[in-house]
Structures are given as C-alpha cells and as structure tokens.
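Some chains omitted; the rest stay in position.
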Amino acid sequence: MGSVYGENIRLTIFGQSHSPAIGVTVDGIPAGEHIDMEELRAFLSRRAPGQNAYSTARKEADLPEFVGGLFEGVTCGAPLAAIIRNTDTRSGDYSNLKTVPRPGHADYVASVKYGGHQDYTGGGHFSGRLTAPLCIAGGVMKQFLAAQGIQIISRIAAIGGVSDNGALTESTAEKEFPVVDDVQGEKMRARIAEMREQGDSVGGIVECTVLGLPVGLGDPMFGGMENRLAQIIFGIPAVKGLEFGTGFGVAELLGSENNDDFIMDNGVVKTETNHCGGILGGITNGMPLTFRVAFKPTPSIAKVQKSVNLLEGQAEDLVVRGRHDPCIVPRAVPCVEAAAAIAVYDALLGRRKEN
Amino acid sequence: MGSVYGENIRLTIFGQSHSPAIGVTVDGIPAGEHIDMEELRAFLSRRAPGQNAYSTARKEADLPEFVGGLFEGVTCGAPLAAIIRNTDTRSGDYSNLKTVPRPGHADYVASVKYGGHQDYTGGGHFSGRLTAPLCIAGGVMKQFLAAQGIQIISRIAAIGGVSDNGALTESTAEKEFPVVDDVQGEKMRARIAEMREQGDSVGGIVECTVLGLPVGLGDPMFGGMENRLAQIIFGIPAVKGLEFGTGFGVAELLGSENNDDFIMDNGVVKTETNHCGGILGGITNGMPLTFRVAFKPTPSIAKVQKSVNLLEGQAEDLVVRGRHDPCIVPRAVPCVEAAAAIAVYDALLGRRKEN
Amino acid sequence: MGSVYGENIRLTIFGQSHSPAIGVTVDGIPAGEHIDMEELRAFLSRRAPGQNAYSTARKEADLPEFVGGLFEGVTCGAPLAAIIRNTDTRSGDYSNLKTVPRPGHADYVASVKYGGHQDYTGGGHFSGRLTAPLCIAGGVMKQFLAAQGIQIISRIAAIGGVSDNGALTESTAEKEFPVVDDVQGEKMRARIAEMREQGDSVGGIVECTVLGLPVGLGDPMFGGMENRLAQIIFGIPAVKGLEFGTGFGVAELLGSENNDDFIMDNGVVKTETNHCGGILGGITNGMPLTFRVAFKPTPSIAKVQKSVNLLEGQAEDLVVRGRHDPCIVPRAVPCVEAAAAIAVYDALLGRRKEN
C-alpha cells in the first residue's frame, strides 16, 4: 500500500491522471478547524499547470470540491474528503506508452508490477497530477498550523546548476519565483527557457523551513521528524535526495564544528548554530526545522530517446508527445510545503492530552 | 510511537543504554526460515564496540538470546524476539547530563518531551547502542534475503573529507575496512586516529547497494522503496542526509543526461545508466538499488563545549566523560545494511500470493 | 480514527448523510480484478431504502461512480475510489437534533466529542446511510472472493422474537426475504408491519456463513478471524452482539460436547460437528465459518420520547420526524455480508507469496 500516509491522521490519495477524478481523504482531523477556501485556492494555484511561461500548457481549474468532513465550513470530525474532476485529458497522447516505456518514468515498472493492468494514460496514478490532492490536504493543514503559529516557507535553492544566495525568509517565500537573489532567479528562468527551446529539461533543489515548532515534536528512531518528513517527501515524484540542516555537508565537518552549542536566549534554550536543522535524536529542539530536497529533471523531454518495445522484446526509439514542464522545480515548491505541513500536523496530533 | 517499523512485519526495538536489556520483536515473519547463528554473530561483530583501534573501548559480547519465535532453530510463525543483556554499564559517567545537555545529543529534547522522566543514562533509548537490536533483526533478514538471491553490500564512501574511489563490489564489502581504494582507506583511518588524539570527531558517508531485487518491488507514493528505506535509515542515529542513485547530483543534470535509457540485454529489460538508483516511481526496475547516507561526526567529543544548565537557566561549560568513537562511520556500515535488509524484506512480504 | 479498516488493504469511508457525497477508497487491491457492475448494482439494491413495504420511503438511486482505481473496467493497482452523490436530503427534518439528542442515537455523544461541530443532520457520519459505501467495497470484494470459490451467504435468524428454523443454505440466501422457514418469515413481516403501525421498531439477528475458505486463514491473538470480523461487524450501526459457531451456547456445554472431533473425509481433514464456527485459535479450519449478529431495534421511532435540551440543561420531550425503518434487519443482511467480505478478503491478501 503506497497511497496512504500518517500515524495520527490517515490520508489516502486516489485517482489517476485520466480517471474521472482525483482526490484525497483524511481521517483523524479534529473537529472545529476552519478552512479558508480563498487561501486554499491561492495555495493550489502555485502548483497548477499553465500558470506561467515555465510550466506546461495543460490548463485545469483544479479547484477541489469538498464532499465530506465539513459542516458549515468547519471540520466536523468525519473524514475530510475532496475531489477534483479530470476534464482536460487527451488520452490519445499516451497510447504508445503501454508497450514502449518512457525512460525516467514508472511506465515499465508499473507494467511489470500490475501485470499489464496499469492505467498507463498520462502516467496513471504515478502522474505528477496526483500532487494536486496532496496540495489540497497539505494546504488545509498549512492553515491549521498557521493558526498555531507554525509557518512553512520555502524557496528554490538551485535550478540546473544555478544556486540562490542568502538565507530563506518569509518575504522570499511569498515571491512568485521564490529566490532570495533575483539575479540568480533570472538565470534560473533563463535556464528553463533554454530547456524549453531545446526540448530538454533540468533539475533543481527546493529548500524548506518550518518555523514556530514546539520543542519535543517527533519520536525516537523510526518516528523522528526526519523519518516522518522523508516518508512523505519521497512520495513527491522526481525527488531523489533529502538532507536536514547541513545535510551531506556534515560528512566533512568535525564534531567540534558540527555540534550546535546550547545557549540561553532571554530565558529560552536555543543553539548558537543550526547544523542539525532543528532536529536532535529525531525530535525538534525549537530551532527552525530546515531541509533540502533534490528534484531530478522532468523525465518527459521532446528529444528522441532509446527505449524497448516490451511486446517485441527489442529496442525502439521513443518520442514522448504531450505537454510537459522543462523544469518541475517551481511547481514543486508548494508540493514540498504541503508534504511538510502534513508530516508536521500529523506529528503534532500525536502529542497526548495526558502530557 | 517511534520504535516500531514495518508494513508487513511489525518490528519493535526496546530497551535503553543502561536498562536491564535491549532487544527486538518482529511479528509477521513467515514460518520455516532458517537462521545461521554463526553468520549472525559475525555480522553483529561488525558493529560491536571495542573491536579495533578506531572505536570505543566499551566491550560487550552483544550476543542475542532468542527468547521466542524459533522452534528447533527455525522460525515458527510466532513473533521473533531477541534480547541482549546490558552488562558493562557505568551510569555514573552520565550523571550530569540530566541538567546539562550535551550539544548534538537528544538530552535536551528528551528532557522536554518526557517532562524530566527520560532515562538520560548513556543516552537512554536514543543511544547508538540501540542499533544492536536493529542489527539482530536486520542480520537475520539479510540471511533470508540472501537465500532468495538478494545481496546487500556497502562501503565507506567518505570520512572527514577523504573520499573512496571506484565502484562498490561484493569483494569490497567483505573487507574489514570496506573501501575500494585502500590508499584512501588509510587516509580515512589516519583522520580517525587524528581525531582520537584531538578529542574530536569526524563524519562521513556510507554507500549501500542492493543486488538481485525483482522488478516491481515497492508501491506508489508513500510506499516507494525510497520512502521505505528513508523511514528506517533516518532511524539510525547521526544520519542527516539520504540520496538515491545520482542523488543531489541530479539537480545539475539535464533530462537527456539523467534519463536512463532502456535496453534489451539477453532478453532482459535493463537501463544503460543507473542515475535513478534502481528505482522509478518508487518501484524497483531490476537494476542495482543504490543509495548514500550522510553521517554527522559523533557528537560526544572530549573538548569543552558550551551548554546550559536547565535547572539554573544559565550557561554552563560541559565536558562529556565516557568512552566514545571518534568516528561512527565504520560501525555504521552494518547498521545501514541491517536497515536496508529490514526495509527490503518488509516490502518483499507485501507481494501478494494473488499476483 | 474510526473510518479506516484493514491490514492488507486500507479502506476509508467518508461522507455524511447530507454532505455533497458519501464514498469509499480502498488501497491495496491487486491489479487485474474484474468488477461486474450489474451484479454490484443488484447487491446494493438489497440494502437500498424504499425498495419494499418494510423499509423507509426515502428513495435514492445509490449508484456508485468509480472515480479511481479502474482502467478499462479492471482494477489497475491504484486505490479504488467510488462516490455516491447525496440528492434526496431534507435537512430541515433534523433541525432540533442539535440541542435535543435522540435516545439510542449518537447525537449526544457526537455533540460532546466534537465540541458542537458535529454534522447532526441526518445523523451525519453516524447515519446508517454510510453503510452504502461499505456495501460498495464489500460487494466488490464479494465478487473477488466468489472468483476464488468463496461464498458469503446469510439469512434473517430472528426478528422481534420470531426465529427462523432449519439450516442456512445458498438457496435461502438468494430469497428476497432470506429465511429458511417462510411461515416464520411471514410472522416476521407481520411483526414489522405491526411496528410500522405503532410507530415503534423491533430488533433481530442476522446469521452469516462463509463457505470455501482455505485452512489456515487468520493469525494468532488479535489477528484471528473472529477479531478481524468483529472489528468491522461492530462498525455496522445498531450491532450489539456477535458470536461465532455455537457462540454464547458454549457456556452451557461440556468440553466433551463442544470439542469438534476431527475426521477424515475423502482424504480431507474435517470435523464432525462445527461448534467452533470454522475457527480454531483464530484460524480457519476449513469448515464453514459461521457467526450471528444481534441488531437493536431502530432507535428512530415515532413515539414521544424523553430527552434533554443540551443548551438549557433540562428535560424535553422529543418527537423524531423523518422517515425510518421499523426494522433495520432486512436491509442489514447485505451489510453483514459486505463486512464479512471485506474482512475475509483483507485476511486472504495477507497470505505471503513466500508460503
């Protein structure tokens, strides 16, 4: 089972790229939580396709219909359930993918795993489109967290070898193209435009920070905040790496450099540095929780690629038709935030009434 | 809940560094599996302390006693249960950690999370010693996997800025200090020796490969092999980063470079390259499953560090007494293999009899 | 979390009596299973309201729309998802239930549990209407089981003190009013008609048998077939008792009477009697799995009842308006079968490919 997440909530994502609808159910949300639908729509528009020059031309409203879990606009204790109708689909574009799998996509493994019964149109359940219901659930929980003073912000840290500079702040996160250094941002956009022209694609890195977390969130071992975040972050298509705080950089540091010394700051225990990314032993220490996510270049490219014909058992060149992003990273930013919101909200619900 | 892992098995790790025993239970293991106790002991000795020049002086047999789940040396369908007695403990070494938390350790967050009731001696349930029961379970499952033709091998990819060269093979994995390039290995050992002298520590990277996996293992979204591995790998103390295949390197590649073209190889579908690390859409594609794990430097160092006295609410210098590894990476290698074995074995059990 | 069930599948039921839709998602169903939509509609019609003289006048098509999980009419490995639109709702009928809870209903406990945010219209998420998605999922799995030679049959064992005679067989289960002894069946119908006239209601017992199960299904302790069935059967509204085989009758038997002696029957191990209801130590023994379910009388009755006004904190008489069944038992029969199908199918998926 892959499409279910959560310890204290139980979230299920359903639907395929070209099935009648996609959607999400979430059991375990406490009653009495308000959802601001306008804010949710604004959040969802950040990942919606067709919004700007650097994303696919497929346009869909992608507005969710909440079919359960709300009463008079407020969560009522029943599972939250929302669907999005699939309207703008062109199944014909994908007809050859059943026998000639796209490199970098799940076509081949799905064919083997599901014995040929997989929905191969548009990537089926593996489609990036399934991040829409993830963003519905995550967008809603982001609001619930904000009401508790917890903010989730993120930026594009790198695209195609071009890195952002400076430190992530809330004002950066609010930008339409969220980078600190807009000059670097322009270079990134240029890289994307270049890729679009070449029919190629490029990868990048998203950096995310969670502010306002209490000390003590998360559990030892497999229930640590890193584990919880990793389990959902790797559920976003194209993610190939994840690091917390200084991440892979710790491999080159000395203990005396990497240890974050404790200090008292106006009666509050803090650390002088934050190499650990706000997590010690899997548990939040009250400092900003920081992590970085590596995204591979969109595997759908316009260039001729080498593949195999699964029926004939021989090599066959493939040209992937359809509309595709030359870089998924800008649209992945809200997905990372949504995933983080879900993991953090789920962990918060695990705090016992008893303690 | 943090100390429980698994979808098709249910693994629980229990005990604290200085409690009467540590151990592991695993429900869901099929009956009829043989355990080679000699092989298990050899595996466990790879993570045992006191084995060599570059690890802590604490010596324990760390031999597990299987108290349930076996009948005449074979799994019988009941939960597998094993314990290790804690014998060589010096609680006195840790007495000041209740009020003055060690930088880089879980002392402070545990104190807040558990309201002062945490077992702070020797790191309690957060101690690296709890990787012993992880290695018992993982060592057993590694045997079960080997019986199915699945090998898990690993090497030290880097320590303290010194990187290994070449490609990981089984013969490398069998070395006492598993690196391809023994010259680089000598430099790594020198780094560790240097750290021991300086009372400091150093981090590193472990690389792991799983060979012989069938195509189709893993599930979409949150049940992908990356998600499954991540959830357990981040449960090993000191892990701060995880990447699959080319990992963070994909952020700088073009789609046309990063996509692994499909080829036919003697009637078998393979890929020409393996940037994806054997995983597409979360599901194995039959190529070697590869990943790299970043370990921070051991936080316990002999140097004076800045901390705070939690009772008095003011700064206090801390000297961590006790015996500690200047580099955890060599002993972490079998832990990574054990974690990988557990995740892979659990995923394999999810293959339905029906398909 | 209450609306999620399953070990090897993960089933979530969502929606409220008067929300835009109700529905169900099921992750974990293997790919390649065919669904016969006509057969499913026939099964669902057995629980649908307004079908006959002894049920409520509320009429709804209750035809499910499958929005995910199918591709060309066959399960494709993605979560199965179906919704039913709520169309014929009269929210006004229930307006006083917010402050004056109905005896025998969940109104009061929901009010306390959800802090006044519960959807009280039509019983909200506690409505018997939520058995429709249960029957969608169960109807589908009943088909999957039948394809493996496993039949689930049931009958009305008693209504309002009138008991059926004889033994349950498949031909009885196919009747529109499933009793062996039609004379007793007429008396039951007369009891129901009498209740309708009196504005009262009456309870009863449903008996269910699962035929064709393999030996060895179920797990020890909390994973036994009794446990699995109990966990879902008690999820059907109005169930207050559950017994397997001879059930409460065993309390009066001697061991020498109750033990089912083993015999060889054409090379197959069977038992001479079946007091154990086909389950030993939680695990199927190849004999018919039998159980009985006690249903309380429909709590919605037309008579004046004593209740309290939660706002004013004082007694208040209540007249429940709306349309209600004088006996839920006939419509509960397919619900019991659906629940049994889900529990059995889930257990079957747990059989490992390995053994």
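The letters A, B and C name the chains in turn, as written, and every chain counts its residues from 1.
Here is the rule we use: a contact is a pair of C-beta atoms (placed from the backbone, for glycine too) under 8 Å apart; a residue touches a chain by one contact, two chains touch by 3 or more.
Please read all numbers here as calculations on a predicted model, not as lab measurements.
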Copy count for the complete homomeric assembly [3 present here]: 4
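Quick note on the criterion: only the chains that are shown with their structure count from here on.
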Euclidean distance of C-alpha centroids - chain A vs chain C, Å: 39
Centre-to-centre distance between chain C and chain B (centres being mean Cα positions), rounded to whole Å: 46
Chain A-chain B separation of Cα centroids, rounded to whole Å: 26
In chain B, residues with contacts to at least two other chains: 220, 355
Contacting residues of chain C [partner chain B, same complex]: 8, 30-32, 77-78, 220, 348-349, 351-355
Residue numbers on chain A that touch chain B, as the complex places them: 1-5, 7, 13, 101, 103-106, 108-110, 112-113, 115, 125-126, 130, 158-161, 195, 200-205, 215-216, 218-224, 226-227, 230-232, 234-235, 237, 239-248, 250-264, 267, 269, 271-272, 275-277, 280-285, 294-301, 303, 305-308, 310, 313-315, 350, 355
Chain A-touching residues of chain C, taken from the complex the two chains share: 1-4, 8-10, 12-16, 19-23, 25, 27-28, 31-32, 65-71, 74-81, 83, 110, 113-115, 117-119, 121, 124-125
